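Just one protein chain is left out here, and the rest sit where they should.
Labels run A and B following the written order; every chain starts at residue 1.
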Amino acid sequence: MSAPGISLAAGRARSVLPGFRLSLGFTLVYLASLVLIPLVALLLRPFELPLPELWDAITAPRVLSALRLSFGMALAAALIDAVFGLIIAWVLVRYRFPGKALLDAVIDLPFALPTAVAGIALSTLYAPNGWLGSALMEYGIRVAYTPWGVLVAMVFIALPFTVRTIQPVLAELGRDSEEAAATLGATRLQIIGRVVLPALLPAILTGVALAFARAAGEYGSIIFIAGNLPNISEIAPLLIVINLEQYDYAGAAAVGVVMLGASFIMLLALNALQSWAAKRR
Amino acid sequence: MSLVIDTVTKQYGRFAALAGASLTAPQGAFVALLGPSGSGKTTLLRILGGLEMPDSGTVRFADLNWLDMPSRDRKAGFVFQHYALFKHMSVAKNIAFGLEVRPREERPAKADIKRRVEELLELVQLQDLGSRYPSQLSGGQRQRVALARALAIEPRMLLLDEPFGALDAKVRKELREWLRHIHDKAGVTSVFVTHDQEEAFAMADLVAVMNKGRIEQVGTPDVVRRDPGTAFVSDFLGN
Partner (left out) sequence: MPRKFQNPTEDSLTLKLTLGSIAIAFVGLFLVLPLIVVFHEAFKGGLAHAWTTITDPDTLAAIKLSLIAAVIAVPLNTVFGVAAAWCIAKFDFWGKTFLVTLIDLPFSVSPVVVGLVYVLVFGMQGWLGLTLAGYDIQILFALPGIVLATIFVTFPFVARELIPLMVDQGRDEEEAAVSLGASGFQTFLRVTLPNIKWGLLYGILLCNARALGEFGAVSVLSGHIRGETNTMPLHVQLLYDNYDYTGAFVVAAILTLLGLLTLAIKSFLEWRYADELAASHRH
């Protein structure tokens, strides 16, 4: 979608359709009052603190370790989901097998399942006496109530983002260019590496960015399985909640601003990715 | 050193795309596969390119058992109807692809590849467009890039699927003569698929008229036009 540089008035004059002012007006008012103004409140709030104090609030060891955990594990989860999301999308688009429609539908479970439900289910599954937890314990691996629990929950909630961004692009790719590569002498491996994956790259990166943004901000599914030990398995969103419960609004806002900043950066990155992908179409 | 296609069949479910097609063409010939849609001409072309396998029949080319070779070993330059250019690669990278994917011992040096690409760009009259991307080219330009890419591998055989199908009439006429010229210069055996008889007669040494998975008649344009071998050919040519 491009936004031609025409003025509002010109756009209005060009169209005979009614309702432009009304629909745009409502859109802007609704968007501004429910989303934008509250967000601005968050952006301004931390600066009621003197700057050194704000800096101290953000760089406190507990805050830093929570941010590191949230963003680090989110990145790891996004990359894991990129690899498996690519495989799942490939299987769904390229292969024919019984039960394919079911596999396709199941991918959206994390969208449809409330995060709290996912949280208690994963926690029960990976607890030392749970189905998977007890099996893993035999190998000395603890997942629940450790940082690995954070990773598991993030992998769960972010998977649909990678699958659902790669899948339609792969379906549209067609086999023409692969056939062309084969007639030009490329091996199957070269076809995948030089033709298919580069063509999918914008979609893969978009999926990773979406998965990362979702995982970094995730709260509901993680707090049940993480154990929430300060400095070890305490995620940044939980720190906001704890600060709020202690009426430390400025402290909560400081963490919130960092997270919101990350959201904005991801949004910009996604937009850049989109225009890059559009250019190559 | 000729191309010999012998009673090739190909079945898709209950539909017989090829029902015993046979054709012999001398080395260096420019062969047109002419016929209505569904007559099996594209299927035959894809079999020559190694993109499909026939159910039965043989294909020999230059004393090679053509069907035993995988697509990538045949050196059959294939020009697709919709070009199938690699959208994420520049024009130069597209053309160089076939050389860059060769095994290390057969791969030309980087400088040689670069020179070869430049020669080809000149051949297809796109000298200054090497760094463009396919999306920035017109239909006719894309067509020429696809051809240059196929020629880069020094093909034994050139296969063209409706090469002008997606172009407008004016560009089509210009490209015809030019393609024939390139074929003569490269000295390859070329097979091209078309449903346009004027195009087939204007360009080809041999015209093979196809119907329902069979080749009804093969001959020089003059012979086929003067003396249609079957009722179908006569009907299709509108005599």
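Heads up, the rule we're going with is that contacts are C-beta pairs under 8 Å (C-beta built on N, C-alpha and C of every residue); 3 or more make two chains touch, one makes a residue touch a chain.
These figures come from a predicted structure and were not determined experimentally.
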Worksheet item: Thinking of the complex as a whole, which visible chains are touched by the chain that is not shown?
Response: A, B
Discussion item. Out of A:L103, A:I141 or A:L197, which residue would touch the omitted chain in the full complex?
Written reply: A:L103
Worksheet, complete the sentence: The one residue from A:A78, A:V150 or A:A182 touching the chain left out of view is A:A182
Worksheet, complete the sentence: Among A:G149, A:G207 or A:G256, contact with the omitted chain is made only by A:G256
Worksheet, complete the sentence: Touching the unshown chain, chain B contributes residues 50-53, 56, 67-68, 70-72
Worksheet entry | Residues from chain A at the interface with the omitted partner, ascending | 1-8, 10-12, 14-20, 22-24, 26-28, 30-31, 34-39, 41-42, 45, 84, 87-88, 90-95, 97, 101, 103-118, 120-122, 124-125, 130-132, 152, 155-156, 159, 164, 167-168, 171, 175, 178-179, 181-183, 188, 191, 213-214, 216-220, 224, 237-238, 240-241, 244, 249, 252-253, 256, 259-260, 263, 266-267, 270-271
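One rule holds for everything that comes next: only the chains that are shown with their structure count from here on.
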Worksheet item: Within the complex, which stretch of chain B touches chain A?
Response: 49-51, 71-78, 80, 82, 84-89, 97-98, 101-102, 133, 135, 149-150, 152-153, 159
Item to complete: State the interface residues of chain A toward chain B in the complex, per the touch definition above.
Response: 176-177, 179-187, 190, 194-195, 198-199, 201, 279-281
